[in-house]
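In this view, the complex is presented without one of its protein chains, the others remaining in place.
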Amino acid sequence: MKALVYGGPGSRVWKDVPDPLVTDAEDAIVRVDAVTICGTDLHILLGDVPDVKVGTILGHEAVGTVTEVGDDVRDIAVGDRVLVSCISPCGRCDFCRGARYGRCTGGGGWVLGHLIDGTQAELVRVPFADRGLHRLPPEIGDEQALLLADILPTSYEVGVLNGRVSPGDTVVIVGAGPIGLAAIVAARLFTPVRIAVVDPADARCTAALDLGADAAFSSPEQAEAWLEAETGGRGADVVIEAVGVPEAFELCTQLVRPGGHVANVGVHGRPATLHLEALWDRDITITTGLVDTSSTPRLISLLATRRLALPGLVTHRFGLGEIQDAYDAFAAAADTGALKVAMFGDAARLAATDGATG
Amino acid sequence: MKALVYGGPGSRVWKDVPDPLVTDAEDAIVRVDAVTICGTDLHILLGDVPDVKVGTILGHEAVGTVTEVGDDVRDIAVGDRVLVSCISPCGRCDFCRGARYGRCTGGGGWVLGHLIDGTQAELVRVPFADRGLHRLPPEIGDEQALLLADILPTSYEVGVLNGRVSPGDTVVIVGAGPIGLAAIVAARLFTPVRIAVVDPADARCTAALDLGADAAFSSPEQAEAWLEAETGGRGADVVIEAVGVPEAFELCTQLVRPGGHVANVGVHGRPATLHLEALWDRDITITTGLVDTSSTPRLISLLATRRLALPGLVTHRFGLGEIQDAYDAFAAAADTGALKVAMFGDAARLAATDGATG
Amino acid sequence: MKALVYGGPGSRVWKDVPDPLVTDAEDAIVRVDAVTICGTDLHILLGDVPDVKVGTILGHEAVGTVTEVGDDVRDIAVGDRVLVSCISPCGRCDFCRGARYGRCTGGGGWVLGHLIDGTQAELVRVPFADRGLHRLPPEIGDEQALLLADILPTSYEVGVLNGRVSPGDTVVIVGAGPIGLAAIVAARLFTPVRIAVVDPADARCTAALDLGADAAFSSPEQAEAWLEAETGGRGADVVIEAVGVPEAFELCTQLVRPGGHVANVGVHGRPATLHLEALWDRDITITTGLVDTSSTPRLISLLATRRLALPGLVTHRFGLGEIQDAYDAFAAAADTGALKVAMFGDAARLAATDGATG
Partner (left out) sequence: MKALVYGGPGSRVWKDVPDPLVTDAEDAIVRVDAVTICGTDLHILLGDVPDVKVGTILGHEAVGTVTEVGDDVRDIAVGDRVLVSCISPCGRCDFCRGARYGRCTGGGGWVLGHLIDGTQAELVRVPFADRGLHRLPPEIGDEQALLLADILPTSYEVGVLNGRVSPGDTVVIVGAGPIGLAAIVAARLFTPVRIAVVDPADARCTAALDLGADAAFSSPEQAEAWLEAETGGRGADVVIEAVGVPEAFELCTQLVRPGGHVANVGVHGRPATLHLEALWDRDITITTGLVDTSSTPRLISLLATRRLALPGLVTHRFGLGEIQDAYDAFAAAADTGALKVAMFGDAARLAATDGATG
């Protein structure tokens, strides 16, 4: 089959590789019908994630069709249309028993496109398939389903649930990339009274407003002034960090009210300064986290019943064979305006999906 | 009356001042029978707390007897033996309505010995007396009661409850001063399987073991090795920072397990480094806080029924008129071994208490 | 002034009574601009609430203007436009300290129109005014504000929060009177995937659908069939009892899924049968409760920003002097279709409000 293989820092190669095989009784093989690229894939290509070995197929998000299952796969069957989740839980370790699947120590967790071959290929082997795959209802199109693989559960669990967004809250989201944008719709599930977004890119601010943010600011100062006015100087109940740089995190700790929550979602490569001299007595809660995907079944229901929608998040569409172009468009987001790019395994499917889910 | 007055950085004066008067319908006047000194008082004397104006009487912890009440004090009466809590909640603001009394914005909160005259005096005016005073049962002696004014609710609420200590947990407490020591007994209310303490002072390590810690280490490396061995490399479920310096906080974030809690109790004067590059995906919760004293009624019950005890925490005793000596002993804790010092308003009382509660 | 006075079972009299006076430092006197009638008032008139003494002015819900305050009222001033909440918390007792204001043991709680004179009058004395009154923003009209006095916080706190409604839930509300209808919009704050209502009255089913219910059934059997189909036989995550008769409660315990919540809101006069032989192993949580009004500030924000709206709930409008007619219309709800009736203190106000808030 064809697959996108990591060739070391700076190198990605679309080439022929052997088809994956069931090697464990809990494996399934999935034919990839739609797949996307995560910001983390770009980090891997920069060499920032040394766990990823040269030769690994990238990608941890997909929608596909099951073509083969191991002897101990019980709930998923050949022919099922499934979501390939970014997390594959072993279901046995202490963390999995506590539904902390992202921290799995039993050989699962985030392994696809990381410790084992991933989804940016024509076929993918998914371990612990009963837990890492989710059957999809027909009401959810492939494009919306792709958002369930990572960004929706991440923004919901690590941003909104960790941040304890509640009815009546004032919420600020720092960063309006795909995760920050998904956090807007995820936060709205709890009916805050106001959501503001901070992002230097005007196009992303516009996208934020389209998805239901009440305000969007290109500078921290504007956000602070707005917050001061809207909350009588009190600050935000919840601030979600969706960038992954120290300055963004530090801004969050300035914007949060006493007793409020800062939920870090961003992937960080450098330490931040924590101003404990200002925060020690302010009853702040700061959380970090990797997605567990424990919310995925609920998010599937919410999407299927249109309680939740993320229109406009997929900005660019390609055939699977055009994945290198898709990477180029995604990597140059500042120029292309790309949010999420989607690649489809079949040209007819691309055409069909195009109009349906925009 | 006599009182200890803040004279600016480095200056404390025991001198005659006018007796306090009821100036608000919710005030009470309390005769101070026993009083103690907090580490925060030393910070004030260093000039670290600029809100404290020259001329303010210091102190925010006491046990006393009510001598006068304002017209709208309903639950406290003249003659009551009371705890003077470090927090006086207005009971009206949004924070008080949510039991976040430490964040009171209605004129209360931590005001004694801070924004208004405090307890290191023969008499003290307590605002919002129905909420800032707690009647004491006879089972609790003055010395144990003094610990209820600040260090027990602080270690319990900001350390143990914020840290969510649970049965079976592994708990590490960084710092074995009075707050860290109180955190040991407070944590034991939830039956962790093991508690370790880290403090460079041998005497404090010994005190920690006496109060029920399972291990006490003078160096972080020892603590790490112990934790590695005891938890199979996983780390601590809860780490409580009870020092207030960046190094201690940073140690806490190294010791905590994925999914664990770091509860900061220490008063910090400088920023710390938060290693988000290591922590972003570890499902960590970090909390800060000022005590609310919402737990004080429960802690009174626990002390009165001997479910909770802090023997040995008061190491030095003085008459109220010897308060300058008490400050000297407390400030030189490294030499004197002082943990908490207690001053008593009446020499006879000192004698009586001496043996009873040690 | 004029007031509606309880004259014993079956007797209500609109007559002249002395104006109320400030008798406590925390009292306020409020001129009643708008007032409504609660189902509980009908219970009182049936003699079902023996705590209510003959001669008491009825009513515990109003919107008005402050005309006088006691010496220890700090946050409310003469001239303020306020909500008179059904709960007046003392702010001192153990229950108030834990924000359980409905259980106040310090002389407050539900006292208006119950233990002291109430709001169905030209003027009302409100005790503990800083806590029992809430300033209203101009964005909220009198009619919507009336719903904040009791039915919105009751349905939100006792129904939705106690029932722990969460995104993706299936919710059933048994009873579509004013409280059940308010529970629909309150539940929607948490974005359940589906809400069904059960009520024998067709008009109420229609009102339920208008307010956002996904389905409304006049018979339990229909509801059970729908639930079976929608949840694959699993049952409802949350069932809210909003009637107050044993049969309705028992239906709730049949409809709830294993692990689900039954939140009782209805006022009951008779015991129910709890089928523990079927429920003992089903991980059910059942809650009861009186409203605390701790959520009132949040609900005010949500109404003011139009995150929450209850159009159509006020079905009948009267002048305050026509209160006897209003009672007649409300008591004959089956014939008149009355949900909430509103009376206004001033004819001009009635005209002005009529079109604005329907």
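As written, the chain order gives the labels A, B and C, with residue 1 at the start of each chain.
We adopt the following convention: contacts are C-beta pairs under 8 Å (C-beta built on N, C-alpha and C of every residue); 3 or more make two chains touch, one makes a residue touch a chain.
From a predicted model like this one, the values you see are computed outputs, not experimental measurements.
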| item | value |
| --- | --- |
| Touching the absent chain when the full complex is considered, from C:Leu279, C:Ala304 or C:Ala331 | C:Leu279 |
| Hidden-chain contact residue, picked from the options C:Phe128, C:Phe190, C:Phe249 or C:Phe330 | C:Phe249 |
| Which of C:Arg31, C:Arg81 or C:Arg103 contacts the chain that the document leaves out | C:Arg103 |
| Sites on chain A contacted by the missing partner chain, in the whole complex | 25-26, 71-72, 74-75, 90-92, 94, 96-99, 106, 130-131, 294, 297 |
| Touching residues on chain B - with respect to the absent chain | 166-168, 188-194, 298-299, 301-302, 305, 307-308 |
| Missing-partner contacts on chain C, residue numbers | 95, 98, 100, 102-103, 244, 246, 249, 258-259, 264, 266-277, 279-290 |
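In this section, only the chains that are shown with their structure count from here on.
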| item | value |
| --- | --- |
| Centre-to-centre distance between chain C and chain A (centres being mean Cα positions), rounded to whole Å | 41 |
| Euclidean distance of C-alpha centroids - chain A vs chain B, Å | 43 |
| Two or more partner chains touched - positions in chain C | none |
